[in-house]
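I have placed the structure first, in the form of structure tokens, so that the comments after it can refer back to it.
Removed from the display is one protein chain of the complex; every other protein chain stays in position.
Each chain carries a letter (A, B and C) given by its place in the written order, and its residues are counted from 1.
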Amino acid sequence: MVRVAILGATGYSAKEAIRLLLAHPHAQITALTTRQDDLPHLGDVHPSLRGRLDLRLENLNAAQLAERADCAFCCLPHAASAEVIKEILPLGMRAVDLSADYRLNDPAVYKKWYDHDHPDAARMAKTVYGLPELYRERIPKSQLVANPGCYPTSTILPLAPLLKAGLISPDGIIVDSKSGVSGAGRTPKLNFHYPEANESFSAYGVGTHRHMPEIDQVLSDFGGKTTEVIFTPHLVPMDRGILTTTYSTPTKPVDAATILAELRKFYANEPFVRVVDGLPTTKDVTNTNYCDLTARVVRGRVVTISVIDNLIKGAAGAAVQNFNLMYGFEETTAL
Amino acid sequence: MVRVAILGATGYSAKEAIRLLLAHPHAQITALTTRQDDLPHLGDVHPSLRGRLDLRLENLNAAQLAERADCAFCCLPHAASAEVIKEILPLGMRAVDLSADYRLNDPAVYKKWYDHDHPDAARMAKTVYGLPELYRERIPKSQLVANPGCYPTSTILPLAPLLKAGLISPDGIIVDSKSGVSGAGRTPKLNFHYPEANESFSAYGVGTHRHMPEIDQVLSDFGGKTTEVIFTPHLVPMDRGILTTTYSTPTKPVDAATILAELRKFYANEPFVRVVDGLPTTKDVTNTNYCDLTARVVRGRVVTISVIDNLIKGAAGAAVQNFNLMYGFEETTAL
Amino acid sequence: MVRVAILGATGYSAKEAIRLLLAHPHAQITALTTRQDDLPHLGDVHPSLRGRLDLRLENLNAAQLAERADCAFCCLPHAASAEVIKEILPLGMRAVDLSADYRLNDPAVYKKWYDHDHPDAARMAKTVYGLPELYRERIPKSQLVANPGCYPTSTILPLAPLLKAGLISPDGIIVDSKSGVSGAGRTPKLNFHYPEANESFSAYGVGTHRHMPEIDQVLSDFGGKTTEVIFTPHLVPMDRGILTTTYSTPTKPVDAATILAELRKFYANEPFVRVVDGLPTTKDVTNTNYCDLTARVVRGRVVTISVIDNLIKGAAGAAVQNFNLMYGFEETTAL
Partner (left out) sequence: MVRVAILGATGYSAKEAIRLLLAHPHAQITALTTRQDDLPHLGDVHPSLRGRLDLRLENLNAAQLAERADCAFCCLPHAASAEVIKEILPLGMRAVDLSADYRLNDPAVYKKWYDHDHPDAARMAKTVYGLPELYRERIPKSQLVANPGCYPTSTILPLAPLLKAGLISPDGIIVDSKSGVSGAGRTPKLNFHYPEANESFSAYGVGTHRHMPEIDQVLSDFGGKTTEVIFTPHLVPMDRGILTTTYSTPTKPVDAATILAELRKFYANEPFVRVVDGLPTTKDVTNTNYCDLTARVVRGRVVTISVIDNLIKGAAGAAVQNFNLMYGFEETTAL
């Protein structure tokens, strides 16, 4: 039984991680932490979990954590996450980091996009990007895994195999993503106030979203050629789900069947990627760890459409998948 | 042309009032006030009104207001509203107060439910309750009109005629109301954060909502017998609209046809009340000043169902209706 | 391993039952039936289940069913359900009936509310009403269990203990229920067309809903006194969830603490009923088999508020709970 601590237990990703781990036969949640002063019982923070786990939130330091838990699911904001992780790893803990802190390899890129120096820059380049479909073999050995961002997961899964196979050009790829509101977190703000967000659809962070360099880095690394995407996220009036539409130029004329065949070959043995013929909807994957994806060719352009649940495959589900790989459990356990 | 100032222009009721008044042939909005420090342009506060009215929000005192406007639409919170109104009325301004401050007659009841002394208690009892369907004749003479609450409007319109006619007993009336989220105002709070409120339905303020004594007072006054309702408001995952279901005991056995006939008779000449045979939905009245209502008899109990748009007939629309009556314009102007 | 057939596999309750049973360690789904002519693969009917179960829908007769399965989850419409069940039970199969066919005891009451003779009237009175919280001891012995309706479950759980304890009067109980749209089934109709149902709230079936006699029967039977409720269902613009507000008269003056204590005592050992102090929201129980409930006293009336997921505790989850009890599995398995 692996003892797990959930760091930053008040948000949506943490709630989903707790819910999934409560059904995990080899994990036991032994600590829930928060940086806030009030230390409510779990059932008061997340009423859906009332009666499921009798724990209060706590303010814990690294030493206390290391006594109480073997592995941390780190759901803290960026910077705060690295501050904790650089303390607990030397104490022997392992960690899945759901923040953005260890996804990028390059401290300079991090500083440019996150506006501050990385608190643990030395560890950035050697941390595995925890997308098992691309980097599975590196995960079991890792003390720390950087859990991918939600938009990047939905973008990289359809594009990476096509870039790797040389079917599409790395130049000028358009990534038009649409996310449910839970992706914005649980802190109330006017933009996400119900009567503002409901019955409304909008773009945000056009050309400035922090997931853009993350997508670039992984596609460049896996595809083997420098890739810079034009990324536009949008806000959908629904709780959860991301659909990403990409537009890319094939390296030579291609039809949809060829693209689909490549995707099917690449994902033939993946438990959580379903390459489908029809057009997937976000509801097809709600509350699951699946990514459903398909492709079309329109007027010579390759169009891919992929869907995930942003809180599961885009966050807590991927974290449990990484946890399973790190500890040698069946990859699909509790998913 | 009546010069109108909107006091507290940042909220939803204010936005609707501005939108309605922009189409009013005899009103001109000359001032928009806020108590906040930043003084944005109207189009930045309410983007839907971009280009419709070239005004910035201002911090204005009573004297300045009285120079710039003839009439105030007061969209301030309770207490703040009375503080302003007691200053501007002596300067000759008239006002429609959309807050709760002048709806109740009794300062003691006000203090009990609002937890503070009324800033202008002497004016409470003499201020007309601006529900034209019950008190139309008192409105034209008034310098100040208390615009009714949204739940009370949806509750009083079906019940008042039946109590007045002696068809139902004033004892033990159940009022089960359901409101869209805009009724909670525009300040972000966790309960109204999109991923919390969406796909969820809840009760709140059970037996403690401040609209309960308002309903009691008006039904008691108009019906002529002391009435105390059991009132439960609920939150519906939608922007706007209130549906109120009431359950009351007839004074003698009655059928639905009799109830409907009484309601039809009472509202025969009302421009904004539609007594219908079918079951109305909130969408039937969205963006209108209508109240649609009907009645059934179930196992000897009288059941009424009524719908309004909480921001129009429940707030800004009723305010414009009162404004029209105060100034002698056609009652339906701009509605 | 119990072999399970899902009869009428195209609807929402069937989908949830399949999803739950796929995670059940002692159940194996061996047949999916439909009465329609096209016989699609499960993944085409319910895209969220793509790749989870490799079965096509079939038109099966009773004899074929009995060879292929030990137990049927019957998700057919009323009448159609009894037609099948009266054939498969003599062949040795057991069944959980999610239709309304065996909930009522009295063929005359059934005919009055369902407008046709019951196809299997003799079996009505002897079939257990599968609400384990009230009738658990009768379920393990049963070949057939009538799974309760969604509104009745949300209504009976808060009221039955109070009636049984004599704390509230059986006369004049008001039941004001609100349900998400999935409760209306999966057949497209104008009322449930997205642009009609969205951003709208309405009452329907006022005094005429078929769940009213079901509530009466169970409360009368369990409470020991004839009970006739005034029942009004409403449609909420959300996918799933029911919140029921009841209003009843205490037999003698009572406070909320007394009511809550009685409910806590009654449900002390129940795995799926959570008596809570705060006001529950439907989202607290979404995708779970919980019923969360609480009570207040307002102006001398007892007000209860209860929430369930209409497709889980109100349908497929309760069916799995009954299945577990019938076969002697841990009651909470797969829930």
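We adopt the following convention: contacts are C-beta pairs under 8 Å (C-beta built on N, C-alpha and C of every residue); 3 or more make two chains touch, one makes a residue touch a chain.
Computed from a prediction, not measured in an experiment: that's the story for all the values here.
Peer 1: Going by the touch rule at the top, give the shown chains the omitted chain contacts.
Peer 2: A, B, C
Peer 1: Can you work out which residue in C:Val96, C:Ala197 or C:Val254 touches the chain that's missing from view?
Peer 2: Checking each option in C:Val96, C:Ala197 or C:Val254, the one touching the absent chain turns out to be C:Ala197.
Peer 1: Touching the absent chain in the whole complex: find that residue among B:Glu196, B:Asp284 or B:Glu331.
Peer 2: Here the residue in touch with the unshown chain is B:Asp284.
Peer 1: Touch as defined at the start, partner being the missing chain; which of C:Ala27, C:Leu98 or C:Met238 qualifies?
Peer 2: C:Met238
Peer 1: Considering the complete complex, identify which of A:Asp106, A:Glu228 or A:Glu270 is in touch with the unshown chain.
Peer 2: In the full complex, the listed residue that touches the missing chain is A:Glu228.
Peer 1: Provide the residue numbers of chain C that touch the chain removed from this figure.
Peer 2: Counting over the whole complex, chain C touches the hidden chain at residues 12, 180-182, 186-190, 192-199, 237-240.
Peer 1: In the complete complex, which positions of chain B touch the hidden chain?
Peer 2: 47-48, 50-51, 199, 274, 276, 278, 280-281, 283-288, 292
Peer 1: In the whole complex, what residues of chain A lie against the chain that is missing from view?
Peer 2: Residues of chain A in touch with the missing chain: 172, 174, 176, 178, 180, 196, 198-204, 206-207, 228, 230-232, 234, 236-241, 243, 245, 247, 249, 279-283, 286, 296-299, 301, 303, 305, 307.
In this section, only the chains that are shown with their structure count from here on.
Peer 1: Could you tell me which chain lies farthest from chain B when each chain's centre is the average position of its Cα atoms?
Peer 2: A
Peer 1: Of the chains shown, whose Cα mean is nearest the mean of all protein Cα atoms?
Peer 2: Smallest centre-to-centre distance to the global C-alpha mean: chain C.
Peer 1: What rotation angle takes the CA atoms of chain A onto those of chain B? Round to the nearest 5 degrees.
Peer 2: 180
Peer 1: Measuring from the mean C-alpha position of chain A to the mean C-alpha position of chain C, what distance in angstrom results?
Peer 2: 37
Peer 1: Report, in whole Å, the distance between the mean C-alpha point of chain A and the mean C-alpha point of chain B.
Peer 2: Centre separation, chain A to chain B: 46 Å.
Peer 1: When the C-alpha atoms of chain B and chain C are each averaged to a single point, how far apart are the two points in Å?
Peer 2: 39
Peer 1: By the touch rule stated above, which residues of chain A touch at least two different other chains?
Peer 2: Residues 199 of chain A touch two or more partner chains.
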